[in-house]
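A protein chain is absent from this complex, but the other protein chains hold their places.
In order of appearance the chains are A, B and C, and numbering begins at 1 in each one.
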Amino acid sequence: MNEFLQQLINGISLGSVYALIALGYTMVYGVLRFINFAHGDVFMIGAFSAMFGHSLIKRSGLVMPDWLVALVVLTLSMVVGALLGTLIEKLAYKPLRERPRLTVLITAIGVSLLLEYVGQLVFGAAPRGFPSLIESKSLGGFGSLQLSSVQITVVLVSGGLLMGLRAIVMRTRMGLSMRALSLNPTAAALMGVNTNVVISFTFGLGSALAAAGGVFYASLYQAIDPFMGVLPGMKAFIAAVLGGIGVLPGAALGGVLLGVLETLVVGYSKVLGIPSGFRDAVAFLILILILLFKPTGLLGKAHREKV
Amino acid sequence: MKSKISLLIAVLFFGWLSFCFSGHREASWPLPQFDGYLLSILILIGINIVSAVSLNLVNGHTGQFSLGHAGFMAVGAYGSAWITLIHGKEILSLMGVFVSMPAECLFLIALLFGGLFAAVTGLIVGIPSLRLRGDYLAIVTLGFGEIIRVILQNSDALGGARGLAGIASYTTLGWTFGVAALAIYVVGTLVNSTYGRGFLAVRDDEIAAEAMGINTTKYKVVAFAVGAFFSGLAGGLYAHFIGYINPEGFNFLKSVDVVVIVILGGMGSTAGVTVAAVVLTLLNELLRQTEQYRMIVFALLLIVLMILRPQGLIADFGRLLPWRRRA
Amino acid sequence: MEEASVKLLELTDVTIRFGGLVAVSGLTFHVNPGELVGLIGPNGAGKTTVFNIITGVCPPTSGSIVFSGVSVGGQRPYQITARGISRTFQNIRLFSSLSIFDNVRTAFNLHLKNGFFGSVWRGGSFRTEEAEVRREALELLEIFGLAAYADLPCRSLSYGDQRRLEIVRALATRPKLLLLDEPAAGMNATEKLELMKLIQFTKERFGLSVLLVEHDMKVVMGICERIAVIEYGRKIAEGTPAQIQKDAKVIAAYLGEEASDARS
Partner (left out) sequence: MLEVDCLEVAYGSIRALHRVSLRVDAGGICTLVGANGAGKTTTLRAISGLQRVSSGSVRFCGENITNLPPHEIVARGLLHVPEGRMIFTNLTVLENLRMGAYLRKDKSFIEKDFDFMFELFPRLREREKQVAGTLSGGEQQMLAIARALMGRPKLLMLDEPSLGIAPLLVRAIFEKIVEVNRELGLTVLLVEQNAHLALEVSSYGYVLETGNVLFQDRADVLRANPRVQEAYLGA
């Protein structure tokens, strides 16, 4: 039982990172109907910005309490992520607004590869250690159950960011126009919404969350490299599809669900009789099953093609 | 009619090449002797032609964007290596009595086995995923490709993550360009028939194609199976050229390599894709010293191409040929 | 038994729902062999949906569809086309990257004996068949005056000619029943007159039945032998053009309430 709870906790903390990245996929899909393949690489850039930000603060000699350093670093990487996201949209995707979705998908693959290999050129291919932004200590005390401060912080802060996002989407004017745009771009334009601004904002917001996800992921695993975004990126996309692409609560649900499932499969690989190496295949298997049996995802609605 | 002439010329040319090299790794008359490096580049060009032309049938002609091509190559590579490496001696001893060229026959059996196994995998992947379209299909095929890789990584009988080493070097220029000629011929003739125009119809408008009596599912599955068969052959050629294969060599990036060739050549243009395979293999070699720049160049190429010239750089290559020019 | 074999297409109590919306409800109507039937109704009444039901694009939620005595409800579109129903589309759906000739040629697919292996092997029977397809396709294009442009991309045709090509393509599947979805949309008065002649000519020349969805009253009243009117997915009237023009329900629903006194 304890072991199960332990796996569950590990799964939820990993899942909340997936949820953060998945939100970006879902938001972009909502307004532009395409899969932003490069989203996982914004996640990577977020982690690297946090690392450089951290060392910059340490070297500057400023004395700050640890929590403030962590906050500054997180904010910094989210800002970098947001800027990068809007920049990518402006340069690579905006010229393709009226083109077939496949053209945009191929471009997105190009952008993804570009970020990875420029990253490799700049940061080097070898994994680097990621500084601990918050002191890592065990908060255990429930029998053999291990709760680390990092895990708890990741879950709590992710939860906070999700709430913040919900507030923006549900309560602000910009959020209203985002929802309107995803429901009907033509009608939104006819209400006076400047669609370019809303699309840029959506990219920025989604990318900021991905960058935050990168910081958390790096804090959990304490190592980063230019290709760290590839698998979490794809898994987060799968999480978005699982929850119903275009549906914000769906992305959060899908992320947590996927994190938990994946951790459980690894934790119980011996009992289930699957090698733990199949960890990464689990997500893809879920994707294939969901697309075949419930392509709209758990919380999504169906669209029909007009003939 | 004119496109048939250029197809015939291409097939004859590759057939002649393969004749020149039959049975040997070195060239025979009337071609000069190649040194090992040039030879290996030529073989790589041939393998890339096979895999790009076959992927083009799926992604270009039929419009079903697949990102799992490397998975089928892996199946072909492992399948054929499994025959030659693990069952090679038994089969050879069986054949030795009956045929004069046992090694070639063994390789043929291995290639066919790899290709057919890949085709079957293609069917298994294709039948369920072809209900999906566009970017969803791309992601699901990517997922299947990754699953194939993970399965290989975890199967001890095939060397797990270490892969298989010591595969016999059966691949010659003759074999490579023979298979390339076959791939170009099959894909070329296929889409140049009333039956084969169905592939293009499926790409242009699925609903109209169904309404005109075309079983779109069947067409997509056939495209997938034929594409997988030839990529399996490409994988087999590759395995018996390099001599060593591991699952990591058939990851997502390998699929992207082939996709780049198809896009550069122009989706749906066999001639363009063949030329692109040559150009990009050479470019690859030029950039080999500066490996870290290679993918950056490819990535930029993809982005710029999609924005400025989504139909591909060489799509209209065929029209430049003098006998295909129209008034 | 006797009766069923008389009617070419028979819809009985057909209903289709999309989510909560009932697009077509309890529709019953038929087409006799050799008949030219019009299906009219205000925008959004469900006419195109009826076409989509008949051709298998949207299988009905309930009700039966019988064509030539065989139930075709729930069959895939290509299977229904193979039974002898072919159609055109409201918003032209040609195979945009193919030539005019290839657009027509592709529609012969249904009747091919040479499939994958035949096309690769290119033996005698394949060559005979290809020549046959070529001859027939060109003949069809010739009849409709498009043969001279056969090798041009279909996008280079004018709007009216694209509609014509769609009809040619539909004929290449050798249908018994041809469904035309708003063939006159976007045409001017002269083109509409030509279209009317073309439809009647096609019907006689190929011995077809035609079911026509059309907004232009002149076209519908001018060539249809019988007209069914639907509104909100229900049939509200059926009869000859003369009867329909006098029907109070139709005038109220379709032509506007004031229509009756405006006519004189």
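A few remarks follow.
Please note the rule applied: a residue touches a chain if its C-beta (ideal position, glycine included) is under 8 Å from a C-beta of that chain, and two chains touch if they have at least 3 such contacts.
Every value quoted in this text rests on a predicted model; they were computed, and no experiment measured them.
Considering the entire complex, the omitted chain makes contact with A, C.
Contact with the chain that does not appear here is found for just one residue of C:123, C:186 or C:207, C:186. Checked against the hidden chain, the listed residues C:113, C:127, C:155 or C:197 yield one contact partner: C:155. In the complete complex, the hidden chain is touched by one of A:193, A:228 or A:299, namely A:193. Across the interface with the omitted chain, chain A contributes residues 173, 176-177, 179-180, 183-184, 186-195. Contacts to the hidden chain, counted on chain C, fall at residues 42-45, 155-156, 158-159, 182, 184-189, 191, 215-218, 220-222, 232, 241, 245, 252-253, 255-259, 262-263.
Operating definition for what follows: only the chains that are shown with their structure count from here on.
If each chain is reduced to the average of its C-alpha atoms, the one that sits nearest the average of all protein C-alpha atoms is B. In terms of their C-alpha centroids, the spacing between chain B and chain C amounts to 42 Å.
With centres set at the average Cα position, the gap from chain A to chain C is 49 Å.
Centre-to-centre, using mean CA coordinates, chain A is 35 Å away from chain B.
Each of residues 207 in chain B touches at least two other chains. Residues of chain A in contact with at least two other chains: 307. Across the complex, chain A is touched by residues 65, 128-129, 131-132, 134-136, 138-140, 142-144, 146-147, 150-151, 153-154, 207, 252, 256, 259, 263, 292-293, 295-296, 298-303, 306-307, 310 of chain B. Of all residues in chain A, those touching chain B in their complex are 34-35, 92, 95-96, 99, 101-107, 109-114, 116-118, 120-121, 230, 234, 237-238, 241, 275, 277-278, 280-281, 284-285, 287-288, 291-292, 295, 305, 307. Remark: chain B residues 185-186, 189-190, 193-198, 200-201, 203-205, 207-216, 222, 226, 268 touch chain C in the complex.
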